[in-house]
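Below is one structure. I have some questions about it.
A single protein chain has been omitted; all remaining protein chains appear in their positions.
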Amino acid sequence: MSSSTFFRSMLTTIADRGRALVRRHGPMVEDLLEDAAKLMPLSAKGQPKRDLPTLCDTLLSGRGEASGVALAGQILDQWARLDTAGQRAFLLDLAYRFGPDPIKLDKAINAYRAAPGAGTALALHNAAEARRQELFRRLNLAPGGTEAVVRMREALFRVMADAQGVEKQALEAVDADFSHLLASWFNRGFLVLRHIDWTTPANILEKIIQYEAVHTIRDWDDLRRRLAPADRRCFAFFHPQLPDDPLIFVEVALAPDIPASIDALLAEGRAPMAEEDATTAVFYSISNCQEGLRGVSFGNFLIKQVVEDLRAELPNLRTFVTLSPVPAFAKWLARERGDEASAVLAAADKAILAALDQPDWQRDPGTAATVSPVLLQAAAHYFLKAKSRGNKPVDPVARFHLGNGARLERLNFLGDLSPKGLTQSHGLMVNYLYKLDDIETNHERYADKGEVVAAAAVRRHLKAESGTDEPKPPKPDKTGVSKRARPATDTAPPPVV
Amino acid sequence: MSSSTFFRSMLTTIADRGRALVRRHGPMVEDLLEDAAKLMPLSAKGQPKRDLPTLCDTLLSGRGEASGVALAGQILDQWARLDTAGQRAFLLDLAYRFGPDPIKLDKAINAYRAAPGAGTALALHNAAEARRQELFRRLNLAPGGTEAVVRMREALFRVMADAQGVEKQALEAVDADFSHLLASWFNRGFLVLRHIDWTTPANILEKIIQYEAVHTIRDWDDLRRRLAPADRRCFAFFHPQLPDDPLIFVEVALAPDIPASIDALLAEGRAPMAEEDATTAVFYSISNCQEGLRGVSFGNFLIKQVVEDLRAELPNLRTFVTLSPVPAFAKWLARERGDEASAVLAAADKAILAALDQPDWQRDPGTAATVSPVLLQAAAHYFLKAKSRGNKPVDPVARFHLGNGARLERLNFLGDLSPKGLTQSHGLMVNYLYKLDDIETNHERYADKGEVVAAAAVRRHLKAESGTDEPKPPKPDKTGVSKRARPATDTAPPPVV
Amino acid sequence: MSSSTFFRSMLTTIADRGRALVRRHGPMVEDLLEDAAKLMPLSAKGQPKRDLPTLCDTLLSGRGEASGVALAGQILDQWARLDTAGQRAFLLDLAYRFGPDPIKLDKAINAYRAAPGAGTALALHNAAEARRQELFRRLNLAPGGTEAVVRMREALFRVMADAQGVEKQALEAVDADFSHLLASWFNRGFLVLRHIDWTTPANILEKIIQYEAVHTIRDWDDLRRRLAPADRRCFAFFHPQLPDDPLIFVEVALAPDIPASIDALLAEGRAPMAEEDATTAVFYSISNCQEGLRGVSFGNFLIKQVVEDLRAELPNLRTFVTLSPVPAFAKWLARERGDEASAVLAAADKAILAALDQPDWQRDPGTAATVSPVLLQAAAHYFLKAKSRGNKPVDPVARFHLGNGARLERLNFLGDLSPKGLTQSHGLMVNYLYKLDDIETNHERYADKGEVVAAAAVRRHLKAESGTDEPKPPKPDKTGVSKRARPATDTAPPPVV
Partner (left out) sequence: MSSSTFFRSMLTTIADRGRALVRRHGPMVEDLLEDAAKLMPLSAKGQPKRDLPTLCDTLLSGRGEASGVALAGQILDQWARLDTAGQRAFLLDLAYRFGPDPIKLDKAINAYRAAPGAGTALALHNAAEARRQELFRRLNLAPGGTEAVVRMREALFRVMADAQGVEKQALEAVDADFSHLLASWFNRGFLVLRHIDWTTPANILEKIIQYEAVHTIRDWDDLRRRLAPADRRCFAFFHPQLPDDPLIFVEVALAPDIPASIDALLAEGRAPMAEEDATTAVFYSISNCQEGLRGVSFGNFLIKQVVEDLRAELPNLRTFVTLSPVPAFAKWLARERGDEASAVLAAADKAILAALDQPDWQRDPGTAATVSPVLLQAAAHYFLKAKSRGNKPVDPVARFHLGNGARLERLNFLGDLSPKGLTQSHGLMVNYLYKLDDIETNHERYADKGEVVAAAAVRRHLKAESGTDEPKPPKPDKTGVSKRARPATDTAPPPVV
């Protein structure tokens, strides 16, 4: 109640300040620099600025303690002024000069070996910690420090892209420290789930447009169509230190059944349905927003939290499902088609699939009808049999959802007719089903045994030998999946499994 | 502007939920337990609950990944039900079973020794990390996890109080892991400074009453007198995950000059001054609130942030000063008085100080006038000469402020006439001055050379031999310290410079 | 969602400003005065201030239009400085000099009589409007204007209390204009219902303590007991222009059945019940807060809104009932006891009731048992038969609830043992039942026919002839609610005392 509103306004202090600074002075840290200057010993005034590594040493030393906030700001400011070469140089400094102290580490190893125990192990742990970890923690003292560290890691990625050999290894150690720290700071316990809708501030919506990575948002009208209708939802995770910048978001459509086509779902003229009539929530787009947080996992938590929230809001919802792209399918299929020894495709199949090389093949109903069973059979192989390193499925989206405990529910022929969809997967889309009661078991089957948990309808494609295997509507199950899976508005040729 | 209000409401999600759960079900985690139960494999249902260490192992294993939030909640719930013995047992489990894996650690040492480098050092660091650190991070997935970890450390302190020998050492290693993680989570970058006043929610004010550690707040009327008047301020640091619970707070009085007496400052009948006439901000009480965050330092940041905020709000403020207790003085003085070889007190001094043993000695103006110079001379010794281990001053409050870069500004005879004040320091209070331009230098002088930075007026007491050393008003300096430092309401005997 | 948070912060502008002004300058309007001074014509500067009625004339004239806000502030400031005599003089000025213009009114009457129609009637309406109505509307231009007008009416009440004859009549016309305008400004459409609980800001809670008019709140602990437990609720209406000052509030207890005793309800040691187990919401205290809004009716709306909100929050609630005082009963009964021709009390009854004159009569079980049936029979007369002017019940609380469409549900012997309760009603309390389906019908029966809608159990007391109808005190149980508390829908035999 009102103490939560107290809390609300409580959290704005830093955000407001940061924004005011940015607004007034461009590089936010200008001010901090001046403040820092005031705090510096007289002797330092009027002298050339201390260089970045020296400042970092000072910040790490006890001596800078009294003015830690100012020093951290000063470092971030100098960092912000660096060009690419300067950034590279500093990051290499971090790699070479701010690792663990080898002498201390050696001593700690000896002490541990001499008397292994809780205390010596702890001391060894501390001695083996790279000094830059503490440096990053202290940089976080400055206003905007958290974001600055995230952005610094993005710069590291750019530098690493060109690095090689030992240098690359050294930078990877820096990245490991970034990664460790950011995983702790962006722990799920610190994230906040927020509903994004048409009443969300424009500066945040603008970022949704920018970050959308699955089905491009063309403009504000397109955005409005995804947020404003009663049968649409959008949720994002935020962190208190990046209040205007989402970490990850998911777009949701409420539907009467499991949809097979993104085109129907996003059609401009469509009539929204009443939200309380919906039985199915469709996650049709999930986008990570912060490159600097690569490897810090949010998607699993996001989906489960959203499922929970939607169930509380709309008790009629019984099915939670994705409508997902199949990003690596076309590439994999091309390989199989070119592989004379393909275990997946027979010569006859390859002949049929040759149609895929014709432009606009999908517009001809006859061609589509011929291609459909062969392509779906291949797709079943792609998901169920083909494995990448680590005995995981080839498809990255599949790895994500299966790892979350979802089930591969259905293959949707020609579900995405956009150029991107045709290019990456010949229009194929799939649904992953999140059934709460099965998530843990599914996850275990996948994680322990590498099993791809899939509905019978998907597995059936594997052995689909004849054209008589007329695509059948998915069988209803207790989760409320409807008998007619094809969206009502979709009157096009057989798009469905 | 409005995106900050967006942010405000954004942050309430978790807080609201937590509170609603607590309200409805008492132990918040009941619900989570049930949720977790749903997510557990069928085989587990109806079976006896898995014990706490097993659950922790599951949470740490990959297998529990899909239901991490639920598992974390379940662990916290079982923890919440433990009695003291159960807590002790679990904390010892943490100590003995969740340290680093000795075999992996051994291998990592060997690998590092074989080829010292960034990669092997990093691997060694990871191998030396106690498994409980990752456990604590995963517990933080659960709603309320951050607070639960703080409270768990409080339980650890209680257990440690009775522990000895090896057991104690093992628990200290657990504490080191808590401490490391909490320092990272409660990094200054994540803290939010909030103004506390008479419009603050009652559930938070109630905690201010409870946590005040310096000058007891007797009741709500007393609280009102400290918050509502125009010449009073109070600031606290909060963390987003403990939105209703301050971490530390400071009470501030606006004043025309440096005050010498807490009694005058808090007098019931006093007339507030106009805030824009104030030249001096007096920090008269600073209290840490969370025992579980012991060792995580907030005070330094708090004072500096408050100085900055007050300067922005009230440009007339030029002096920032404390009015501080002297908690260890009476004990130290008793020792000196009992020490025949005391280098501080001559026999004549001891004779005069014998008056201190008379009840209500301070009420007799003659006695007070006689005691004053001797006691102040002793106090000057106490601050400037007496040292505890580490070559630091005996007085803990002095160590805090001097470490922050403040200067010991003035000794105030009979500044605190409360029973507590008379008992702990014979009524003595002191002022520490925070002068922004000198903080860094002061800090260095103190940290590097162990020097107690003090005003001349304080140092002068060291050699004050005669009663003729008529207390003089403090000399004005550029910081805006007024010429008449004695508060107007103070008509008592020479309270001193 | 976030646009509502936008709205939230939107509304604070004025509130914050007002508060900042008050805080800095005491009389908020100081500043406005200065602003107004700047806006005044040069000729006016340096001259004696224009008097209040002149300023009001200026504000009403077109000439002041450009500086209306400043002028309004100036008037409110001068008003705030007036002593009682000055206030009286100004209010009489309002009465005599700011009524309708008699010449214009005369012309408008003539015009209407000459050609009755929409246009001339409208013109007549305008001509008959007292000029002070427009004045009050323009005073509302100033920050804090709404509250100032409310307070001005409170001053009017004080002046009216001593006025007589023509003067009184003239002031009553002023009051009619205040009343008309305030009813429009404080229209239910502009009110906001808010939950008051232990997280509400202290400055508002302090007003709850102050305004509580039924069962005194002794201190903050007492307040906490009424707000913090899970089975307690409190709701208040606020107006955007008086954001820190409630207009009316109601305290609610959740209970397992209809309670008979306020003492049990508010007992210090009681154990709260789980809110979801409650079937009954008990309105045990309703207090109007603003004397200056006398006659503007909020209670009816408040109760109905709260019923609606509670039903939404707690679907198990089925009974909504008051536990109400009977403020005029003892006085009425004394009259009947002293009336030799009383139609209510027989001589034998009077003899029994003589016990009421003994101190602590209620502590003797025998006396209480004897008094009970006679007193309840008299009470039934008091409610069902005795009428004040306008054919309404004598009891003001009864008039309020019956007018709202509630039903008199039960008489509770010795329901309030506080000194106030014993003095005003010999401890009698009653319940009024709000049954949504019957409210309209009940209201009509009461409003049209003057019928007091009462449960059979109440009506039965009228003819209670025998002492065998042994009134039994409700047996206390641990929740403090009586065992015999059959809900109101119960038309069965004598449920109680």
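As written, the chain order gives the labels A, B and C, with residue 1 at the start of each chain.
As a convention for this text, a residue touches a chain if its C-beta (ideal position, glycine included) is under 8 Å from a C-beta of that chain, and two chains touch if they have at least 3 such contacts.
Keep in mind it's a predicted model, so treat the numbers as computed, not measured.
Only one of C:Asn187, C:Thr216 or C:Ser388 touches the absent chain when the whole complex is considered: C:Asn187. Here one chain is not drawn; of A:Asn126, A:Thr146 or A:Thr199, the residue touching it is A:Thr199.
Across C:Ala85, C:Ala118 or C:Ala161, the single residue that touches the chain missing here is C:Ala118. The chain not shown here touches subunit A at positions 1-2, 4-6, 8-10, 23-24, 198-205, 219-220, 224, 230, 244, 275-276.
Contact residues of subunit C toward the unshown chain are 2-16, 19, 38-42, 62-63, 65-67, 69, 95, 99-100, 102, 105, 109, 112-113, 116-119, 121-122, 124-125, 128-130, 137, 140-143, 145-146, 169-170, 172-173, 176-177, 181, 183-185, 187-190, 192-194, 200-201, 203-204, 238, 240-241, 243-244, 300-301, 304, 403-405, 436-437, 439-444, 447-448.
Here is the rule we use: only the chains that are shown with their structure count from here on.
Sorting all chain pairs by how many C-beta pairs they have in contact places A-B at the top.
Chain B has the Cα centre that lies closest to the mean of all protein Cα atoms in view.
With centres set at the average Cα position, the gap from subunit A to subunit B is 39 Å. The distance from the centre of subunit B to the centre of subunit C, with each centre set as the mean of the Cα atoms, comes to 47 Å. Centroids of subunit A and subunit C (each the mean of its C-alpha atoms) stand 57 Å apart. The multi-chain contact residues of subunit B, meaning those touching 2 or more other chains, are 2, 4-6, 8-9, 200-201, 203-204, 244.
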